[in-house]
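Only one protein chain is missing from this complex, and each of the others stays in its spot.
Here is chain A:
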Amino acid sequence: MLLASRSFCCLGIRTYQHQTDLFSRSIKLSASATMAFRHKNARRIEGLESNMWVEFTKMAADPSIVNLGQGFPDISPPNYVKEELAKASADDRLNQYTRGFGHPLLVKVLSQVYGRVCGRKVDPLTDILVTVGAYGSLFSTIQALIEEGDEVIIIEPFYDCYEPMVKMAGAKPVFIPLRYKNNGNSASSADWVLDPAELADKFNSKTKAIILNTPHNPIGKVFTREELQVIADLCIKHDTLCISDEVYEWLVYKGNQHIKIATLPGMWERTITIGSAGKTYSVTGWKLGWSIGPQNLIKHLQVVHQNMLYTCSTPLQEALAQAFWIDYKRMDDPDCYFYSLSRELESKRDRMARLLQDAGLKPVVPDGGYFMIVDVSTLNVDLSDVDAKQAYDYKFVKWMITSKKLSAIPVSAFCGSETKRQFEKYIRFCFIKKDSTLDAAEVILKNWNKQMA
């Protein structure tokens, strides 16, 4: 009955289309309304349509805004990296498909670099998958290994895509917050810790994986060996996988060391470690990342990949491979970009912290990464007349963009719904910015302070 009436309606459209535009368009629209039922999206994406980046990047796109929001460098990538892409683009042989799971030259050098870093043999063909950014690696990993009925532990605050990706795979995200342990005056990312008992409580027989992000976005925490051991012990005890997002692995500041959880005993066989060209070489627009792990896990990521996009860009992979070779050969040299970038960023970090402190704020100084969070509640900006349902930090950032021409990202965007209120006084600044950008931020923050006085 329904089918017949729908067919009639559809036949009706076809006849009407011969008539005037206006009339046929209105018929088309109403017919579209009745057709909406069948053009519904698949269940897996239900509720996943909103994305705060769309809104905030749009707002910050105005060139008069000093953009310390979205995490990308406005400094230039190193010259040799740009040159390698220029060379690759001019090479006729590099314009067609390469190997699906990763350009041979690239996986070879990745296996060398990570073999050395991990202190073990990494097979370029079976232990590595090259993906479209670390984002693509996260997706491939989650699609390959996570499904309905699974629980995945996510540490808050978290890079916002973890939650929707876990949900899209049909699984349940289980959140655990980093908590600030009151340690006196200094606020460092190291002050934010997991409660081991609380963490242990989150593990059960349904727990398929835990997602670890170290160095951590947005706080900048670099998990210590002891902290990683707590996580590792639980993974081993409950036979859980570990998805380790280590895109900021090279960006660690003095006194800190990036430790790969995959190198802890019993962890290699249950860990996927994710890296990013964008963060390693300041080329977020290249969108190349990689997953490294044991063959018996990586092979499943490769299956997802071959059913999703098959190959990544050839010239970009070639250029990345060449850049990696240059740095691999000088990994014992302080000039290696893996180390020189973090030195360059450390001074920017320190400057950013000073700017915020001079404005009367207490930034959380990160041990790694290129973000800094800061509690803005002390500025006492009254936004109670604005939409009460929105978290304070969202309102604050929007207000700051429009009235101060400075952008940041609200930290509650990186939290599950239950924890949003805990973090809504924090906003996140990105400091991988050129001097002139930081100069402009300084002007704004100085004036802000003056106004408050």
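Note that a contact is a pair of C-beta atoms (placed from the backbone, for glycine too) under 8 Å apart; a residue touches a chain by one contact, two chains touch by 3 or more; residues count from 1.
Going forward, contacts and distances are computed from a predicted model.
Student: Looking only at the UniProt record of the hidden chain, which name from "WDR75 protein", "Proteasome assembly chaperone 4", "Sestrin homolog isoform X2" or "Kynurenine--oxoglutarate transaminase 1" is the right one?
Tutor: The record names the chain that does not appear here as "Kynurenine--oxoglutarate transaminase 1".
Student: In the complete complex, which positions of chain A touch the hidden chain?
Tutor: These residues touch the chain not displayed: 3, 6-7, 10, 13-14, 17, 28, 32, 35-36, 38-39, 41-45, 48-49, 51, 53-54, 57, 70, 72-74, 76-77, 82, 85-86, 89-90, 92, 94-98, 100, 132-133, 135-136, 139, 143-147, 161, 164-165, 168-169, 239, 241, 269-270, 282-288, 296-297, 300, 303-304, 306-316.
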